[in-house]
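Read through the structure below, which is laid out as structure tokens, and then see the notes.
The complex appears here without one of its protein chains, the remainder shown in place.
Showing chain A:
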Amino acid sequence: MKQAVGGGIIATRKRFYKGTAVIQNDNKWEVTLDHRRLKTPNGNVLTVGNEPLARVVAVEWDSQNETISQATMHLTALCNTALDNPGKLTSHDIVNYLLEHYPTDTLLFYSEDEEELRDLQERKWTPILDWFQKTFNVKQELANSIQPPPVFTETRAVLARHFLSYDFAALTAINFGVEALKSPILMLACMERRVVPEEAVLLARLEEEYQLERWGRVPWAHGLSQADLTARVSAALLLVHCATEKHAIKTKSAQDSQ
């Protein structure tokens, strides 16, 4: 259904359902829009492996008004990408991409020119970098000027092992979060619950925040960017944590029965 907006035409759909619900099918969960099962763009039924994720997807659809604003439905988009895999990626592809992104992590690039900014970065970023090195038992140098820093083989191995412990759907989400943050380290900090998405985005945008304190805020541009990135990162993180919770619970019940 097309709708004219000024001179441009955007494809929009009107809300065609009254209510949403979740249903369980064996170990899988699905979302229903009225009596219809929610499907991915490729026509597969949207199934997820845990109840909370199904529920937040259902809420995403339920909170749409008269028109469905698909561009902001990040949870659904992530589930669709994980199931349809339009990019024809494997888990290894995603992990390789993440490892390639790592040397250009925002947190490794401190300002050379502005002392005030550098001070701010040291105050805000150094604790995260220290936490990262301690938690993963790795050493990481900072970048020198615009050149990415060297990365130990051991560090790559540790990160690869860690990322590969997540399934394909979770990796899709991790990738999504890393792209929004431009920082694998900040995404890992979110995954390990060191920071909430809101804080991670503030840290990722530290230089922008610094500059606009000095030069003035353009509310629609900066506020919009902040809100958009935080929505993306929190959607990604929800997917990762919902997917891994099931794993944790299984481990606990195995211990209990001993």
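Heads up, the rule we're going with is that a contact is a pair of C-beta atoms (placed from the backbone, for glycine too) under 8 Å apart; a residue touches a chain by one contact, two chains touch by 3 or more; residues count from 1.
Just so it is clear, contacts and distances are computed from a predicted model.
**Q** Between "Tubulin epsilon and delta complex 1", "Prefoldin subunit 6", "Queuine tRNA-ribosyltransferase accessory subunit 2" or "Protein FMC1 homolog", which matches the UniProt record of the unshown chain?
**A** "Protein FMC1 homolog"
**Q** Which of these, A:33, A:185, A:204 or A:238, touches the one chain of the complex that we don't see?
**A** Looking across A:33, A:185, A:204 or A:238, the contact with the absent chain belongs to A:238.
**Q** Given the contact definition stated above, which residue among A:38, A:58 or A:77 touches the chain not shown here?
**A** Here the residue in touch with the unshown chain is A:58.
**Q** When the complex is taken as a whole, what residues of chain A touch the one chain not shown?
**A** Chain A touches the missing chain through residues 4-8, 21-22, 52, 55-56, 58-59, 62-63, 69, 72, 74-75, 193, 196-198, 219-220, 223-224, 226-228, 230-231, 233-235, 237-238, 241-242, 245, 252.
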